[in-house]
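Here it is, the structure, as structure tokens.
One chain of protein is taken out of this complex; the other chains stay put.
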Amino acid sequence: MTATTGTTRRPRPGIDLHVLGPILALLVLVIVGASLNSNFLSAANITNVLSRSAFIGIIAVGMTFVITSGGLDLSVGSMAAFIAGLMILVMNGLLPTMGPGWPLVFVGMLTAIVAGTAAGFVNGFLITSMRIEAFIVTLGTMGIYRSLVTWLADGGTLSLDFGMRAVIRPIYFEGLLGISWPILVFALVAIVGEIVMRRAAFGRHAAAVGSNDQVARYSSVNVNRVRMLTYVFLGILVGVATIMYVPRLGSASSSTGVLWELEAIAAVIIGGTMLKGGFGRVWGTVIGVLILSLIDNILNLTDGVSPYLNGAIQGVIIVLAVILQRERKAEG
Amino acid sequence: MTFDKITGATGAFALTALLAAPALAQDTRVIGVSIPAATHGWAGGMNFHAQEAIDRLEEVYPELDFVLATASDPGKQVNDIEDMVATRDIAALVVLPFESEPLTGPVKAVADSGTWVTVVDRGLAQEGIEDLYVAGDNTGFGRVSGEYMVSALPEGGKIVALRGIPTTIDNERVAGFEAAIEGSGIEIIDMEHGNWNRDDSFTVMQDFLSKHGEIDAVWASDDDMAIGVLAALEQSGRDDVQFVLGGAGMKEMIGRVRDGDTMIPADVTYPPAMIATAIELTAIGLTSTAPVSGTFTIGSVLITQENAEEYYYPDSPF
Partner (left out) sequence: MTAALSLAGICRSFGPVQVLGDVDIALAPGRVHALIGENGAGKSTTMKIMSGYLAPTRGTVSLNGEPVIFAGSQDAEGRGVVLIHQEFNLADQLTVEQNIFLGHEKRRGPFLDKAAMQAESRALLERLNCRVSPRATVRDISNADKQMVEIAKALSREARVLIMDEPTAVLTEREAEVLFEQVERLKAEGVAVLFTSHKLDEVARISDDLTILRDGRVVSQGLTAGFDQDGMAEAMVGRDVSSLYPERRGAIGPGTALEVRGLTVPGHATDVSFSLRKGEILGLSGLIGSGRTETMEGLVGLRSATGEVRIGGKPVSLKSPKQAQAAGLCYLTEDRKSRGLLLDKGMRENLTLQCLPQFTDWLIDTAAEEAALTKAIAEFDIRAPSRGVAVGNLSGGNQQKLLIAKVMLADPDTVIIDEPTRGIDIGTKQQIYEFIHALARAGKSIIVISSEMQEVIGLADRILVMRTGRIAGEVSGVEMTEDRIVRLAMGLGARREEAA
């Protein structure tokens, strides 16, 4: 082997489309949005977009780790719906004994986190210990959670008691220093995620496992443990996202969280994480989530595009964002 | 579109229903009921009423047996119907088609074999196949909503509208609504699909509020979507929007109408219980000589504070 064969790699941190691609796409969207509607850059609209990105965003940060370590989780949307349903049932059930108030909200939060951890553990256990393909395991649990929430709701909608709704509402609609809680939590999760990915042993191990699990195994890395943890963390983050979600409408049904898994995966890939694993970046995922929400927002704010075509425009932009990153490989 | 992952449980349920009790007495007759799965509130209500009607009718008519299958897409629904014919030898089929076109051929095949066919809500693409058509009136639903809008905004005004999943049903409702408000001075300044989904309608309404400085009223066209719209309104703190008109008759919304909520002054019915009407009429058709063939239209009724109590079903999940 000579050093001259093989693909030429990019120089390290320099300026290239792989890094700039998603940022560029986001900038273009912001410029387009601002030129189409003067309210686009208003504080209220920005708050709206960021808050509604938070659910998918928090989940997508967890998904970044799962995908980086070579896994996949299709169950997150259903899992969110199931956890939301469970959280509502628990709070409604304890309402007569505990009364409406923050203690009950904390019980609800705890329910969500515990349920998320357990759900992530189940996925991780089946994938690592039973050695079943992640795609199959999570396709299965996706159906299971979706059915469970439908069953819990008797095919209808689970609604949080009206009294409780008033108590819990501020979690979505209010915040600190004018920034709403979902945005703050999303930002916190993203920053911690980015640091863990870049600077913690866990992030490095996740990338190593995704890059080549044999090398990781021969390098004394506990591959199963790393894989398991990525799913458990994702489950916890789904729980966190649900805690943000339930206060918004105070309800959960079988249509809650539909296609969230695909949006989260799309955001991760747009952000530059490799679908086959081995390399991930959390900040890219955040950009990816914002790109996806902005597309919807801009389409709602503009006239002249048939709403029937929303999906097509979204699809085109997703593919473009990924092509922008690919360009560098063609150029060498 | 809501691609639902519901197939798991409901599919399993349907399967057990299909496989259970294969050895029935000779003279037991089977009515097959095929409906879309509970992918949104209205469908959830419809599933509830179907199950309830079946439980009740099995008591009343011991000689009848029922098999219920819920489908998450048209292809699955065709499979369900084929399975019912092949394994349960159904004497009658009650079907709420997922979509008209794909179901027309398979249902026609069932009808041609001499089986009684009752079609509910969504008509088939070809006329004259079914023996009984229990129809919801989507154009009427739109018209009643439009007429209420005109009466509530006598001076005219600017409204935004949320549409459902892009389908014929949605198109008919919107056409009926637009026809009813024509010339009244009411202007629809924006319209987007909220897909009969609370989360989607919340997002769309937030964006409408960013985009338009003045909105007099909202036609949410569905009670699930109305809930999302109300949450967005509450968050914005805007007071220019006078009211929100939903539709379908969700008990929570009817409760608010009854209690005199000014934001929800009225609702328009599109009762999911029409499936129960269809099943019951089919059962009567099979067991008696009373004529039940033809078309049975269930009109959309305007619910206001005066008559809200009559339409409030506390047990229904919808």
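Residue numbering begins at 1 within each chain, and the chains themselves are lettered A and B in the order written.
Here is the rule we go by: a contact is a pair of C-beta atoms (placed from the backbone, for glycine too) under 8 Å apart; a residue touches a chain by one contact, two chains touch by 3 or more.
Just so we're clear, the structure is a prediction, and the values are computed from it rather than from any experiment.
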Of the chains that are displayed, which are in contact with the missing one across the whole complex? A
The listed residue (A:201, A:262, A:275 or A:316) that touches the chain absent from the view is A:201
Based on the whole complex, identify which of A:221, A:236, A:294 or A:321 touches the chain you can't see. A:221
Absent-chain interface residues of chain A come out as 1-6, 8-9, 11-12, 195, 199-201, 204-205, 207-208, 211-212, 214-222, 278-279
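We adopt the following convention: only the chains that are shown with their structure count from here on.
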Can you tell me which positions in chain A touch chain B when the two form their complex? 37, 39-40, 42, 44-45, 48, 52, 77-78, 142-144, 146-148, 150-151, 153-157, 159, 173, 248-249, 251, 253-256, 258-259, 296-297, 300-301, 303, 307-308, 310
For chain B, which residues are in contact with chain A within the complex? 2-10, 37-41, 43-45, 47-48, 163, 166, 190-193, 197-199, 202-204, 206-211, 224, 227-228, 231, 234-236, 252, 316-318
